[in-house]
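All protein chains but one are shown at their positions in the complex.
Our next item is chain A:
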Amino acid sequence: MTNEQLWKNVLEELKISISEAVYKTLFHRSCLVSLENNIINIGCPSPYIKDLIEKRYYSFLKDILDRQTKQNNSLLFTVKTIVLKNQMETGPLFTSLSPLSPEEIKNPFGRENHKEEYRLRSDFTFENFAVSSSNQLPFAAATAVAKNPGSAYNPLFLWGGVGVGKTHLMQAIAHEILKGRPRFRIISCPGEEFTNEIINAIRGKTTDQFKKKYRSAQLLLLDDVQFIAGKETVQEEFFHTFNAIQREGGQVVLTSDRPPAEIAKLEERLRSRFEAGLIVDIPAPDFELRTAILLIKAKQKNIDLPMDIAQTIAANIDQNRKMEGFLTRLITESQTKNIPVSLELVNSILGRNTAETELNTKKLKPKEVLEKVAEYYRLKPSQLKASTRVKEIVLPRQILMYLLRVELNLPLVEVGKIIGGRDHTTIMHGVEKITGLLKENEDLRVDISGIRQKLR
C-alpha cells in the first residue's frame, strides 16, 4: 500500500466517524508526508490546524493508522500544504501576446473554457449515457452523426417525452466532435433563444451579424424546436439558416417533444426538410435503464449506491429528473443527519418526496384512488375495504395502501381509516411489501404505472 492510498483510507474512515464540518475544516487538505520506521509524519495546512489535530485526534488517528498498517506507529505532525499540480491559468498578461476581446473583459475572472462557450453541460457525454434495448437506436444514430457529421444522418431529429435524454444525446454529439476537432464551429441553443435572438436582431438592425453567426456553423444544435412553430419570420429565418448550413456540409441536430408531423403550425417546407433526415424517438426508460441511469448519476456525485437501493428507487419513481432530484435529496438527508444511505432512509423519503411534487400538480382524492384501483383490478371498492383475506384482493389492497401513502402522502392512520378501519401497522406492512416487491416484480410495476396513468 502506498502512502497516498493509506492516507486515503484513513480519510475515508475519518469521514465516517467525524462530522463533515470538522472533516472539511481540519482534514480536508491534510496529507501523509512520510512513513519510516513506524514513524508517520502527517502534514497539516496551517500551524493552527496542526495544533487542533494533534490535540484532539492524536489517539484516534493512531488507532486508525495502526489498524491499517498493522503496526504500532508513532505520529508526528508538520505544517505542509499540498500544492496542486495542475497549473492554473495565469491570464492573458502571461499566456498570450494578443490582447483580450471585449467578451473576455466582461468576465475577466473565471475565464470560460471552450465547452462552456458552446454552453454544453460537461456531464452530457456518450460515456454518461445509459443504453438499453429501448434507446439503442437513438444512441446509435447519435454516435454515427458524431463520427461523420454532415454526412451520416442530416438532419437528425430526436424526439421524446420529458427527461428521456434528448438534450443529453444532442450535447454528447458536440462533446464527441470537440474531442477530435477542438476548433469545430458549434452553435448550441434552445429554440426559444433562437427566437429571441432573431427578434433582437431585427430590432437592433443586426440581422447581418445574426445570419453570419448561425450560417457559418458547422454543427447547429437546436433544442426544443417545437417552440419556433407558429412564428413565421422565425421559421423563415430558420429555413434559410438550415439550408445554408446543409449546403456547406454542416450538421443539424434538432430535438422536440413530438415528431415533426405532429408539431402544429409548422411550415410545410420545414416539416418536409425535417422528415428528410432521420427521425428517432427516445422512449421513456424502463426499469433496468432507470436503475442504470441512477447508478451513473450516483457515481457522478461520488456516492457509492448499493444495487438494491438503486433498484428500489428506480422501481418507485418513473421519471429521470425526479429520480435525480430524489438522489440529491437522499444524499443531503444522509449528510445532514449523518446517517448512512440505507433502505430505511430511502423508504422514509420516498413517502414524502413523491407526494409533495404530485400534490402540487393535481389534487387527488383518496376516494378516486380507491375507485381507480378497484376499477383496474375489476373489483368493487367495498371489496377492498372489507376484511376478506382472499389473495386476489389482498394484493390490490396493498397497492392501494402504497399509492395512498406515496402519492397522497396521507398519514398511516388515515390510510387505515379509508381502507375499512385497519390498524396503522397493517398499512406500514403493506406499503413496505409493495416497495420491496416493485424491485423484483415486473408485472407489479406495469400495474402500478397503469394505475398511475389513470390517476393523472
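Throughout what follows, a contact is a pair of C-beta atoms (placed from the backbone, for glycine too) under 8 Å apart; a residue touches a chain by one contact, two chains touch by 3 or more; residues count from 1.
Note that contacts and distances are computed from a predicted model.
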Checklist line | Per UniProt record, name of the chain withheld from view ["Peptide/nickel transport system ATP-binding protein", "Amino acid ABC transporter permease", "Beta sliding clamp" or "AraC family transcriptional regulator"] | finding: "Beta sliding clamp"
Check: Among A:Q5, A:N38 or A:T78, which residue is in contact with the omitted chain in the full complex?
Finding: A:T78
Next item on the list: Would you mind spotting which of A:Q5, A:T25, A:Q136 or A:S382 touches the chain that isn't drawn?
Entry: A:T25
Notebook entry, point to check: Given the full complex, what residues of chain A touch the hidden partner chain?
Noted result: 21-22, 24-25, 45-49, 51-52, 55, 78-81, 83-84, 88-95, 97-103, 105-106, 108-110, 204
